[in-house]
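A single protein chain has been omitted; all remaining protein chains appear in their positions.
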């Protein structure tokens, strides 16, 4: 099953699982539909090598996904147990981010299903693995966008603020900020001082560089008391409106400096479409390793990428806390601050 | 001089002008800085083949640009006359969109400078030329973004609304809508009926297709009385907040259908960065043709692309009215509406 | 049916035909398999909107293709007549290049089937249409490759020779040469003088520019007597080995100048994969126009792109002679020659 938000490479993981399961182990594979919803309701389809053909480069997931969780239903874990049993499934491979994997750990520990996890999230915030799939693709998309914003910034001597994904950690912002040659990069791990940020941009202007790119993770927050934040906009359907912090930072920069400042919120284009070459390899490797873990009976494990090799860690440990950006890497970003 | 918003290919035009001027005609070339501002204030730099090296694939403009116009200054035309004379320029090649070119026609007709125009605008809204440069690049960027949004829409059974550039005409929306396989495309040329749009999406859902992509040009407007529009948001710096119509359409769709709906406003990434191969050729051809027009003394002309060849039209005619989307092409888009 | 070599956008044409035929006209559509082979042998599949889903961005053709022709079989035209009748087809839409369309004209004129043609070829060599589909994509791929070769040329002070497709005409070479900033571009329309080419490169070196990119269409040929050409290599399976002229030109340059020279033959990557945004629009328009022509009973016509609009021309006229590169455009390329 695939849970949580869309992420490039989901199909590539499924395809690899199915391939090795069918051809090497002689297994039959089924896929629960729409994340935990399908598991809770026992809705699934059969998967085989033929049906997964052509899906390696395709974004999305043939299984659909949702943000449903066993925790949202009364007796959720019992529904999972019943559905898995009724489907005749010997094991459950859970492909998802922190929420999906946590629920998977819970299901495994409750003995409701034998679970192996695969870490998916474009935010790259799962612990004990250097990289989750989808992240490399997201960084590539964000960098390509920043490349394009540079020339607009330069042609108009503008400050361009780019808000990228990253609610709790700033991996995408840090990587795309360095790769895109950002003037400043603001991440949740390190609350920012808007005054210092504005001074840095002004310092750059004094050196004759009028255009700046400021990359802001959507979860970046100012040091307390340094800057007013807008109330989060919640629309009539309960969605928090994206774009909050990017617009707030831009407004502060423009108000404090008078420099012409514009905002781009990259949004959903970071999470869809064909996976990068790296992500396709990582996903294929994850899928193969996940079905191997199933055949080793390594329940409650998550496949993880460490030091260029595939290893296994405990699901519960991996989701125990979000993985922050390496301070050494954020220092690389800072090397290029004015 | 290059005026108006940033646009991929500006450097490619300048490079071609300089190359043919210097190598073929033995001219010296100067470039006024920041659009009409530099012309008004007599600020320019020298340009030669060596200084334009490597700029073909680079977005932006080595000359900078602005939205300044001779019309914004008292005696603007006289300032232009003085600056052009003082710089010793025999002719002025004006590279820009409707506003810049109109001002160029005015300057030419007032005898303040001998002007040749080159049609630049990602919106493709200049008359008498099939294509302005920058448009093909913008369509490519918007299509790549829509490609990525498809998988997110499908993974989550969502309606994704994508707002693209096009204040007065819907060329980018129509092209990217067809190229991206949009469910619906809304353009300024044809005020839309929100109820009909919602019914079309519902019809699609009844056929079992739950995900939809709705492409909306930023200038698209509903038929009067069919839908409330938000007041345009003007921020404290006088900018109209982008994203107005996209968000309004999404809110209507969600309110009337209950389908999960999200918005992406592509914004400035459509107008920066490296030009497409087509735009690089078009720009090189425009540049060569513009300096040829100068040497033919064809003042008040604009180079134009018609029927696969380069021709000349009257600047004043080209900007007389905006060029709308061909109804036949918009019918192609409609072929794919549900 | 789709005939000849693979070309980006074939599926997009089929999808548009099927969509308009089924939804607008209420037709049933079948697709003959593997080009003329399927027509000759009466092998076809049913096509509908559902089966064409997701194919817009996908390269290749769901129908397969071949280089078979009715002319290669005895009574070929009669086999076509029998197969079309037996399949109950009222009309035959032929999507292909010069060979496929010529055969289509023959079949139509013999009264064996009612034929409408769609011009496909990455070479862009069909007459009476400004653009065939696949060409824009091929130019984009070739340009991206040339962009990459530039830095290698510059880092090593090398001459890089790039051979691109174009057996009879040099459209891809001319467009990609201009877009890629080539030093020289050699095309079949204008036999080249190797001595003049070498002198041009030497002139550039004297100006301190050590790296050069020479784009060569595979069909480019030297002026008689100026340069020895290798015997065409025919391998044991009867294929002519590509790369002939590129390697020959490189050897001459290196021998005559001593400059370090390398060759890249782009080959098949130019003709596969996802179509560009432009090609997707062109293909969708061609498909819609082709089924419209069928319903107008305009037999023997070919849909064509002229002046930004879709028109119809006579198939026989379109294939009467190959369309050469516009001399004005090749002059633009020459503007950048040293």
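General remarks:
So that you can tell them apart, the chains are marked A, B and C in the order they are listed, and the count of residues begins at 1 in each.
By definition in this document, contacts are C-beta pairs under 8 Å (C-beta built on N, C-alpha and C of every residue); 3 or more make two chains touch, one makes a residue touch a chain.
Keep in mind that what you see is a predicted model, and the values were worked out from it rather than measured.
Counted over the whole complex, the shown chains touched by the missing one are A, C. Within the whole complex, the absent chain has one touching residue among C:129, C:264, C:284 or C:301, and that is C:264.
Of the listed residues C:30, C:145 or C:200, the one in contact with the hidden chain in the full complex is C:145. When the omitted chain is restored, the residue from C:50, C:228, C:255 or C:320 that touches it is C:255.
Although one chain is not drawn, its touching partners on subunit A can still be listed: residues 16, 19-20, 23-24, 56-57, 130-131, 136, 139-140, 142-144, 147, 175-176, 178-181, 276-278, 280-281, 284-285, 288, 306-310, 326, 328-329, 331-332, 335-336. What subunit C contributes to its contact with the hidden chain is residues 5-6, 8, 10, 58-61, 64-66, 141, 144-145, 147-157, 160, 235-237, 251, 254-255, 262-265, 267-269, 271-274.
The rule is short, and it goes like this: only the chains that are shown with their structure count from here on.
The best fit of Cα atoms from subunit A onto subunit C calls for a rotation angle of 180°, in steps of 5. Centre-to-centre, using mean CA coordinates, subunit A is 34 Å away from subunit B. One inter-chain figure worth recording: subunit A and subunit C are separated by 41 Å, centre to centre, where each centre is the mean of the chain's CA atoms. Inter-chain centre distance (subunit B to subunit C, centres taken as mean C-alpha positions): 30 Å.
Residue positions 144, 147 of subunit B are each in touch with at least two other chains.
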